[in-house]
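With one protein chain withheld, the remaining protein chains of the complex are depicted in position.
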Amino acid sequence: MTALALTGLHAGYDRDLPIVKGVSFTVQRGEAVCILGPNGAGKSTMIKAIAGLVPCFGGEVRLDGTDITGLASHVLVGKGMGFVPQMENIFTRLTILENLQIAAQLLPKQDRAGRIDAMFDMFPDLGSRPRELAGALSGGQRQMLAAARALLTEPRVLMLDEPSAGLSPKLVGQVFDTLRRISETGVTLVLVEQNVRAALGLTERALVLVDGQLAHDGPADALHDGRLLGELFLGHRTAEAGS
Amino acid sequence: MSQPSQPPILQARGLTKSFGGFRAVNDISLDLGTSEILGVIGPNGAGKSTLFNLLAGAVPIDAGSVHLAGVNLTHARPEARIKSGMGRTFQIPRPFPRMTVLENVMTSAQGQRGESLLSALIAPRQVAAQERANANRARDILDFVSLSHLEDQPASVLSGGQRKLLELARVMMADPRLILLDEPAAGVNPALLDLIIDRILAINRLGIAVLLIEHNMEMIARLCPRVIVMAAGKALAEGAPAEVTRRADVIDVYLEGMPA
Amino acid sequence: MNPQAIIDGLISGSTIGLGAIGLTLTYSILRFANFTHGDFLAWGAYLTLTVAGVLGGLAAGLGAPVYPFSFGWGLPLAVLGGVALTVALALGLDRILFGRLRARGADTIIIVMASFGASMALRSLLEFIFTAKPAYFTKALQIANPLGLGMRATPDQLLVIGLTLLLVLVLHLVVTRSATGRAMRAVSENPALAGVYGIDVGKVVRVTWIIGAGMACIAGVMAGLLVQIRPYMGFDLLLPLFAAAILGGIGSIPGAMLGGLIIGLAEAFAVQIVGAEWRAAVSFVILVLVLMLRPQGIFGQRGA
Partner (left out) sequence: MELLAYAAFFLTIALTYAIMCLGLNVQWGQTGLFNVGIAGFVGLGAYVSAALTTPDAAERIGGFGLPIAAGWLAAMIAGGVLALLVGLLTLRMRSDYLAITTFGIAVALQLVFQNAESLTGGAFGMAFIPRPFAGLQGQSFAFNLVNLALTVAVVAVVYLLLEHLLRSPWGRALRAVREDEVAAQALGKNPVLLRIQAFALGGAIMALAGAVQAHFIGFIAPGNYLPMMTFQVWAMLIVGGSGNNRGAVLGAVLVWAIWALSGALISEVFPADQQARAASLQIVVIGVMLCLILLWRPQGILPEVRSVSRHLGRRNKDT
């Protein structure tokens, strides 16, 4: 069963200079996929276009078979699209609880408190101090809150833009442990990452984007020896890369 | 090209910058010889852009110092840095889109008398003479970056690569001693990439030092005798590009973003 | 120094504060200085007056004063109608003018300019319809009762102060406790992220206009009740409103109220010291002082 399908997506900030240039792929329900690629390849722009934050100029995006191309971001949330931006992904002037309450507004009234409690169980760091301002959280805790917010509405697809950005190795481990737990509950995961090793440890399948186009779509294992990545990131053109 | 015997043109010591609780740049020091090209590489999030912004004066420095040819620029505003001989380009070029290519370059001349409201009013002759001289110089520089044929066009018509060349021309017009280049290869098609690399080398041959932050390893390999690899805000390795990119710890940070 | 200045200041400060609430909310959520806001006060007063006239025509008894106030049940009923019409005016203006400019991605300052043009048009339209002659909600004269310490106030004036405090309290609770208030604070911090959280930013914008225009109408009626109704009443209040909103800190409801009270009191004391003719300069002096000393205002966040 296809959860997310892109067909020939063109997107960017300026119609004359698209950053994503005709990308097609599908993600099955329950699958975890990471999107890799060098800086400036258009990974972030693509995921934002899917989430309704960047204009699409051509092609289409389907969520569970429904065409969602170009819908506003708040409409997509209601349709089961969860998105965690890379930076500024929580409201720092609101409390932790309020951040979750905003997201819970989309749920039926009787479910709200229960879902918030479930998130606090999943992220005890947040549950221990719900009335603190989110701005007081550390980098890793902010990512937790952002993920909890997106998960609260039980999205069909959860997309994250570089959840490891700016985190220490220990926190990266924690965040990816959390993502693994999330993935194991059956949520479809789409992940843009720079931290290739951590991402490949989590997902079965990897997409590599280069200059706005898909350069690789296949099992994540194929990338483990680092040859392709060495070429992409460090300019190695020969097979001894990564050895 | 590195000449350790000469005093460095750029001396940065203990540069440190935190955002919130996050140390983006952590105690980085670097020296740049008077006619050296130094590359700074590293995975995304390593702090390269922040380092660039600290040197260019785009964000305030928490700790450390920056000296250009002995002049303390640690807290100088961007407009003061270029006057002291430190020029910069932008990763996404920022031409003045509705001004012509020639005007874009001329804007960047330093010490223009006509930029003072008073001189523009009371000394039109001197201003005109200086303008003619500047125009000629700007045209020479446009020749140098192969944009002469576009001098009367608004900058908005330029392609991505041409915009990068215009940025080079603009910064050259300011007569710098050091140019900070922020990803000059980003968004440039392969044909123009060769030209840009060639022009950077030519600029360097004029005795202008270049500090280059870049992801494109081909450009790094062709331009930089020496690179610094950044990871997690620190300098992880330093040396010739061919050597450092094969070090296991460098490959690790590229694949994991952090030193193991 | 006459202690009566305190009462006078609190009374005019209440209207200024109430009007500044709408201004501070539109500023923090729609991100522009809305020069039509003063005219919402004037339109609110005239629309309420019109509704009151219609109600009085339908049921004459509604106009009879209710002791101890100078007005009858008709006025509070008319205020409901006036608020609804003022809100419709603000939403309509957003629909045909501000919203279109926003959708086009126009610069903030273009939207400010449009609000300036709309303000002139709205004010002159009032003058055309109702003439420049002052109008009154009531012709009844009220005796000011002594409050002690040499201060006196009429029942109407005390009602205005009380009602203002009540409204500010309710609004403050709405913004800090309710889902709508959370969404408003979220949009004012980061509109793009609000969409990612599932907030309909367009709806929040509409709520902002509803609250802002509603408060403006009530403030206009209060000013009309205590003084008189004139087409220029809102325009004359615009500078105090801006000064109060900036003094309190953009986006802060208690701040706008406190700013309003400070300006009301400062005006009242200035009237006693340098004379009534300089009253309008007080807000300007306060505005300049705030911009020089603490541009983020009393409750404002830096960079907000």
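Each chain gets a letter, A, B and C, in the order it is written, and its residues are counted from 1.
The rule is short, and it goes like this: a contact is a pair of C-beta atoms (placed from the backbone, for glycine too) under 8 Å apart; a residue touches a chain by one contact, two chains touch by 3 or more.
Keep in mind it's a predicted model, so treat the numbers as computed, not measured.
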_Displayed chains contacting the withheld chain_ = B, C
*Out of B:Asp31, B:Asp62, B:Glu103 or B:Glu218, which touches the unshown chain?*
B:Glu103
*Which of these touches the unseen chain: B:Ser29, B:Asn72 or B:Ser116?*
B:Ser116
*Tell me which residue among C:Asn2, C:Thr131 or C:Gln272 touches the hidden chain in the full complex.*
C:Thr131
_subunit C residues touching the omitted chain (full complex)_ = 32-33, 35, 97, 100-101, 106, 108-110, 112-114, 116-125, 127-128, 131-132, 235, 238-239, 242-243, 246, 277-278, 280-281, 283-284, 287-288, 291-292, 295
*Write the list of subunit B residues that the hidden chain touches.*
56, 58, 77-80, 82-83, 87-88, 90, 94-100, 102-103, 106-108, 110, 112-117, 120-121, 124, 127-128, 131-132, 135-136, 139-140, 143, 151, 154, 170-171, 174
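Note that in this section only the chains that are shown with their structure count from here on.
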_Separation of subunit C from subunit A in steps, with touching chains one step apart_ = 1
*Chain occupying the middle, per Cα centroid*: A
*How big is the gap, in whole Å, between where the Cα atoms of subunit A centre and where those of subunit C centre?*
44
*asked:* Taking the mean of the C-alpha atoms as each chain's centre, how many Å separate subunit A from subunit B?
replied: 33
*Taking each chain's centre as its mean C-alpha position, how far apart are subunit B and subunit C in Å?*
52
*subunit B to subunit A touching residues, read off their complex*: 20-22, 24, 43-45, 160, 183, 186-187, 215-218, 220-221, 232, 245-246, 250-251, 254-260
*Hey, which residues of subunit A end up touching subunit C in the complex?*
51-53, 72-74, 77-78, 83, 85, 88-94, 98-99, 101-103, 105-106, 149, 153
*In the complex, go through subunit C and note every residue touching subunit A.*
179, 182-183, 185-186, 189-190, 192-201, 301
